[in-house]
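Only one protein chain is missing from this complex, and each of the others stays in its spot.
Then we have chain A:
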Amino acid sequence: AQCFEFPLPCYSSPISFSFINHLVDFSYVGIDAILEQMRRKAMKQGFELNIMVVGQSGLGKSTLMNTLFKSKVSRKSVLATSQEKIPKTIEIKSISHDIEEKGVRMKLTVIDTPGFGDQINNENCWQPIMKFINDQYEAYLQEEININRKKRIPDSRVHCCIYFIPPTGHCLRPLDVEFMKRLSKVVNIVPVIAKADTLTLEERDFFKKKIREELRSNGIDVYPQKEFDEDAEDRMINEKIREMIPFAVVGSDQEYQVNGRRLLGRKTKWGTIEVENIAHCEFAYLRDLLIRTHMQNIKDITSSIHYEMYRVRRLNESNTAVTQANGIPEHHLSAHEM
């Protein structure tokens, strides 16, 4: 008998595989444990999400944000006064909050655009918004090409832009078309029908169909964009969503008693509208799409498609400018491949 001087270690910690067991595992290396490693890392780091809301004043943008995240995350909630004044020009206001749920931490930034569409002459009112979005891409690019880069580049890029369509019941307005046409090229747009409690179900269906037609005929690709479906599985799920958008939403941060439960809703003389009830409105669909299932995908599309397009454009611009002006032999720059 040999004499072993090592104490028998105990491997019963959650991560490692127990070998006290007599079952010697001949074919299990354990590479699936990498998922847990990634998860730990993600949990530690936390997530970032930047959502922009665009639409005329009074369409319930701030309320919807509060409803989505079940807390006062919107610009209105941090306003000292309850007086709402329409600004003379479009402003871009960012509010960030750290929220946490079940150990997952998220830095949520809501970017509001008061003044959009509220002026008499709304020509080019999308420009400040486009500039803001591009500025965020630029900031990220600058960080990325920096020599001493941060370990984790702070991500202020707009992941998703929720566009509020007023519930006219007829069709999109020229402003809606112009805005979405331009912005859908640089950011993920999620159109929603605001204050949908003024539409009956039939009116809602008609309106949605009309909107979808108009989006199609104007070549506007809203999220989830067909060309970015990765595989059959994605396509199947996303097709379902594409048949339902734009979601008709109602927001509320007030709770009422319904059937013994406290629910978010709007109380009227003819009934109480339950915000999270899919028979009443499609808020729950929006929430599930944005938060529970497609949040990561929205961020991925932003970083791997919209941002990359911006980057390519910028690199091409600076490349031609630099080589023309500098007279530097091409091969010096090719190493950096700009």
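The working rule: a contact is a pair of C-beta atoms (placed from the backbone, for glycine too) under 8 Å apart; a residue touches a chain by one contact, two chains touch by 3 or more; residues count from 1.
Criterion: contacts and distances are computed from a predicted model.
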Chain not displayed: protein name in its UniProt record ("Helix-loop-helix DNA-binding domain superfamily", "MADS-box domain-containing protein", "DNA polymerase delta small subunit" or "Septin-type G domain-containing protein"): "Septin-type G domain-containing protein"
Residue numbers in chain A that touch the chain omitted from display: 2, 4-6, 8-19, 22, 24, 26-44, 47, 49, 68-70, 99, 101-104, 106, 142, 145, 147-149, 151, 230-231, 233, 236-237, 240-241, 244, 258-261, 263, 274, 276-280, 284-285, 287-289, 291-297, 300, 304, 308, 312, 315-319, 321-322, 324-329, 332-333, 335-338
